[in-house]
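Only one protein chain is missing from this complex, and each of the others stays in its spot.
On to subunit A.
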């Protein structure tokens, strides 16, 4: 029985270090290769030893697919390919390929330079790893090998994010990565065609949320920023360098322009400039508005937003600072947060999801006293706001995507177990699709019934068409032919041709039957009676009386004979071929009932 097997190495009932193994029709694919923000030990990378204890990963995996450039989806890639060792192809979209190394380098710097970690991947490893990448375009079907093909769909979320369809023969799996069903200021909404995969692996970050209007969130955000700035306070917005940051920048930029505000907006580190550069380049991946207006003005060329210098944090007066990373777990955002946390005039706006264990998660859950490294206790007096700008699909969006793709079953990853449970129920109940939510390391096995294409000879098809009426849509039709399996392809041909091709002689299969009848008359007469009887019953068949005294109905032969021992009974010999089985058995049963009395 063919089957699809899915094992999450990360992101199973969890958010972070997305890494899912899929085996489909004998092909093994790894979807994403991320790291976990919440951990600084071995747990931050997926456990690749699950794939193989000894032996090279390349032998076990046919390809690796990276959905987008967020570190929880690609952070472990250099470790995986260079340190564990993988030489196969890695697929990602062009923007992801461009931006991914920047983020990895940034991540490496924080880990090695700041925290002084040893045994971490090096810059050279990132470069080597990126050399193995094959970039794909949207909707481009890429043949990984003769059987395995993949295809990318637009996913929104961040620049270059894509959903991937993995297809072998007629079996297919769609992996969504992270996606967004509502468009935002700079990206469009995810879209997929009705590809009807066997399995849809979807993220479920907001499994229990139905978001309200995005516009009023935007308005609230602008209002809060504006008010704080007018009060003279400082606003810290921790973001990931790419993605939400650009959306919020566009939002603030246009607002600043409209309201003619002079308060400085900073964006941390040189990383931004490089990243914004890519945003300017990959205009086709953005939304309708930016695509249509970029000829006049590229929206990513900000007028009001300047680069941040560390010294600025101590400047007096109001300011708005976008700082990385987004969960306040390390780096610049955490530094600035420490400086500003003591002043109640200031504000921190968390625009996205925070993983458990990060500072962001702690302050959002209301913790006011934080233990920092070195047993310091930091008292948080500044206002803490949560604005969900995270570009993940909400429950309705997930259901919508499932409805669009029409999969046979759904598998949830990248979410919290409790929430997944809820969504799982909803999906099973409303869309009537079986739904799975494996934990890390747990394998889900899905039996599939792949359809097998069979070639049919045109002659046979036409012959069959000529016999019956026109084929009706979506209704099965019976067809006689011979199935030939040769060199792993299947053909349906007429039996004559099959015999010819295989060089076989045709065997005739005949059934014979004796029917005893009480009759005293001569055989000749008997045959005549049988003839007239059949003639009257079988009106639309060709009934013939042959000169040698036998009767034929189509190809069925009937002979009357008199057994020597009993003159009172006559024996009718009925003989028919295998092809006329139906008519033959009908005739025998008819004759067994006896002949009608002659009208004498």
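Convention: a residue touches a chain if its C-beta (ideal position, glycine included) is under 8 Å from a C-beta of that chain, and two chains touch if they have at least 3 such contacts; residues count from 1.
Basically, contacts and distances are computed from a predicted model.
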Notebook entry, point to check: What protein name does the UniProt record of the undisplayed chain give, "Integrator complex subunit 4", "Transcription initiation factor IIB", "D-2-hydroxyglutarate dehydrogenase, mitochondrial" or "BBSome complex assembly protein BBS10 isoform X1"?
Noted result: "Integrator complex subunit 4"
Notebook entry, point to check: Which of A:22, A:37, A:111 or A:189 touches the chain that is not shown?
Noted result: A:189
Check: From the list A:399, A:413 or A:572, which touches the chain that is not on show?
Finding: A:399
Next item on the list: Just the residue numbers, please: which parts of subunit A touch the chain that's not shown?
Entry: 181-183, 185, 188-189, 191-194, 206, 208-219, 254, 258-260, 287-289, 350, 364-365, 386, 388, 394-396, 399-400, 404, 418-419, 421-422, 425-426, 429-430, 470, 473-474
